[in-house]
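A selection of the complex's chains, in situ.
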C-alpha cells in the first residue's frame, strides 16, 4: 500500500507545481502551514498585538478560498477574501496585496478591526482592506468576507435594472440587495474603499444583508464561514448571468417568491460544492 | 508491445489522478468495479432487499455519465444522474449525495422505486432522489434519468418565452416541453422535489416527454439508456443557447417542423458523441 | 544534445497520450503515417479502384484539421472535414464516421466522387459524405471541405437576419452567403444531406461561394487547401459572434464594403494561424 501511495503523492505534487503557487498545501498538507504573523515583533509602537497563531486548517481554507474564486472566474487578478481569526474575534486574516490565485499560506497576515497589520514586514497591503475590517466590526455574525469584480454583477451594478433572485441558487439575494454608490459617501474618488470612513459607509449600506453591489466596481459577499461567503460570490455571478439571459428573451419572468427564497436559505448548505471546489483548488 | 503499453497505462493513470476522482476507473478498468450495495446487510427492518450486484459495465457508465455532464458544463457542483438496475426494474442506481464530478464506483448506491436506499451505511442521500424513483415508476420505457441546473435552460424555465426545437440536435424537444411549476404541486416550498408527492407531481407533468423544465431550478431529461439521457441534457442546453442567440438577432426564426423533428428523432443515435465524451471523462 | 532531446520527446508523447488519440502523429511523426485504404481489396464488385496511397503529409494535415476544428470549438462531437486526393482529383479522403477529435491516420478512408468508399471494411460511414463528393464534382477549384454545426452560425441559419462581412477576418463572406433550405430540395426530411440528390442540391446552392449556411443545421466551408477551408470555418463563427454582439448594442453598423472584402481576400493567407493551430493540435 505504502509503495502505491508514494508515487501518487509525488504525481499530485508535480501536477500542482506546474500550475499554481498553492503547491505547499497540495504537496505537504497541513504540516507545512504556518501563520506568518504569529511570531511577529511589532516594528512600531502602534502595531497591535497578535492573537496568536490561527488554526492551520483555517489558513489552508483561506488559501483554498483565494484559489477557488480565481478558478471559478469570480476573481481575475484582483479581489480579496478574508476570515475572522479563530482565537480572537477582533482580528482577521487576509493575504498581503497580491493576485489571489498566487496566495500561499506564508502570505496570510493578521489585522485588527481598524485594518492595521500586526506584522507587515514591509509587504504591501490591499488598499481596500477597510471593507473587511469595518464589516467585521459591524456584523458579529460575519466570519468571512469576499470582495470581487465578477463581470455580470458589475454590469448590474451600473444599471437601473435591479438584480433579483431568479433561481434557487440565488435565493440569498432575497428581496433585493443594496448597491453602494461611493459618490454618496466620498464624492468623486478613485473608486477604492481605501479608508476607515469609506469602509464604514459601505458596511452601513450592507446592513444585515448577505451581499451588496458596488457601482462601477464589483460586489461584497459575507457569510458565517468561508464556504458561505465564497459560494455566495460564485452564485451571485451565476444568477446575474441567468437574469441577463432571461431578460434578453424578451418575455415576462417569474422570480423567486420571497417566501421561497427564505425557505431555500433556511436549508442552504455549501458542503457539497465546497468539497468539489476544494479538490479542484488543491489538485488542478 | 507489452513493454510499450505499460508505461502508457502508467501515464494515463498519473494524468487522471491529478485531475479527478475517477482514477480507479481510468487506471484499473472494469476489474476494480464493485457495487457498493451488493453485500449490504440492511441496518433496519425497513430496508428493502438488494437486487444483487449490477453489471460492472453499467456502474462504469454511470460514473462516466456523472463526469461527462460535469465536463460538458451541464452539472456544476449539483445535479444527479441515475440508471435503472439491469437485474431488477424495481431498483435504480445513483451516487450518494456528492458533487457529480467526484463520483467513483464505490459511491454508487441502490434504491427501490420509493427511493429508499438498500444500504445507506450513513451516507447522505440526494434530497431530490424522488424525481428519479417516481419517473422510473411512471415510465417503464425509461432506463436513465438526469436532473440538472444547466444555465440557458434555467433562463427559459422562468420566462414566458417557450424553448423550441431550432436545430436538429434539439429535435427531441418536439412540439414543446412541459415546465414543472412547483408552486402548483406544493405551494411555497424550498424549491426541492424532496418528497414522494412532489416527485409524483413532477412525473405527471413530464408525461410521455423526453424532458421537462423546472421553473427557477433546472431540467430533467430521460432516455432508454444513459447516452440518450446524457445527450439530451447536453443538447437541451445547446439548443436553449442557440435559440437565445437567434432571438437576440431580432428577425423572424424558422423552427424545426414537427415532422422534421420526428424524423430526426427516429434516426437519433448517441453512439458517436458518447465515444468522445467517454474518452474525455476517463482520460482528461 | 541528444540526451537532452530524448526526454523532451518522451514528455511530448506522454502529454499527448493523456489528452487525445492523435498520439501517433505527435510521437512518431510522418514515419508512422499510413493510408488505411491503400492496400484495400474491394469487398464487393462495385467498389471503385484506389488512386493509390496519398501523401502521408496530406493525411497528417487532415488528421490535424479534424483536431483543430474540435479544439477551436467549431466541431463538437459531430462534423466532418475532407480533402481531395493528391494523386487523383476524382477521389477524396475523409475519416470513417467517428467524432473528429478522435480521428487518427488509420481512420482515414478513400472515396470516389459518388461518395462510395474504396475499402470500407465494415466501418460506419458519415451519412452526410454526399456534401463532400458533390462539391468536389461541381467545383474543380475546391481541394478541402468542412461541414460543421458551429453555434452562432446555426443561430443565423434560422434567422431572417443575414450574416454579413463585418471584420476583415470575415471578408470571405463578401456580399452575402447562400443558405441551404433542405425543405426546398427534399421536403420534410431528417435534416441530413444523406443522398446524392440532396448533396447535388446543396452544391448548386453553394455555387461559386466559399461557404454556405444550412438552415437549422450548420454550415459548409470550402477552400483551395485545408488551411483555407479550416480557417473559414473558424472565422465564420467568429464573425457571426461579432455581428450578433454588434447588433445587440442597438446602434447602426458599418459593414465591410464589398471592395474592401475583395481586397482583403486577395491577400489572404492562413499560414500564420495554421502554424499555431497545428502546434496546438499536435501537442495539446
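For clarity, chains are labelled A, B and C in written order, and residue numbers in each chain start from 1.
Note that a contact is a pair of C-beta atoms (placed from the backbone, for glycine too) under 8 Å apart; a residue touches a chain by one contact, two chains touch by 3 or more.
These numbers come from a predicted model, not from an experiment.
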item	value
Overall number of sequence copies in the complex as this file defines it, 3 displayed	4
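Going forward, only the chains that are shown with their structure count from here on.
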item	value
Topology of the chain contact graph, where touching chains are joined (line, ring, star, complete, other)	line
Homomeric contact chain B-chain C: same or different residue positions, threshold half	different
Whole-Å separation of chain centres (CA-atom averages), chain B against chain C	32
Chain A and chain C: spacing of chain centres that average the CA atoms, whole Å	45
Chain B, residues touching no fewer than two other chains	14, 248
Sites on chain B touched by chain A in the complex	14, 17-19, 21, 76-78, 97-99, 101-102, 149, 151-152, 154-156, 158-161, 183, 188-192, 215-217, 244, 247-248
List of chain B residues in touch with chain C within their complex	8, 11-12, 14-16, 166-169, 171, 238, 241-243, 245-246, 248-257, 259-260, 263-264, 266-267, 272-273, 275-277, 279, 283-284
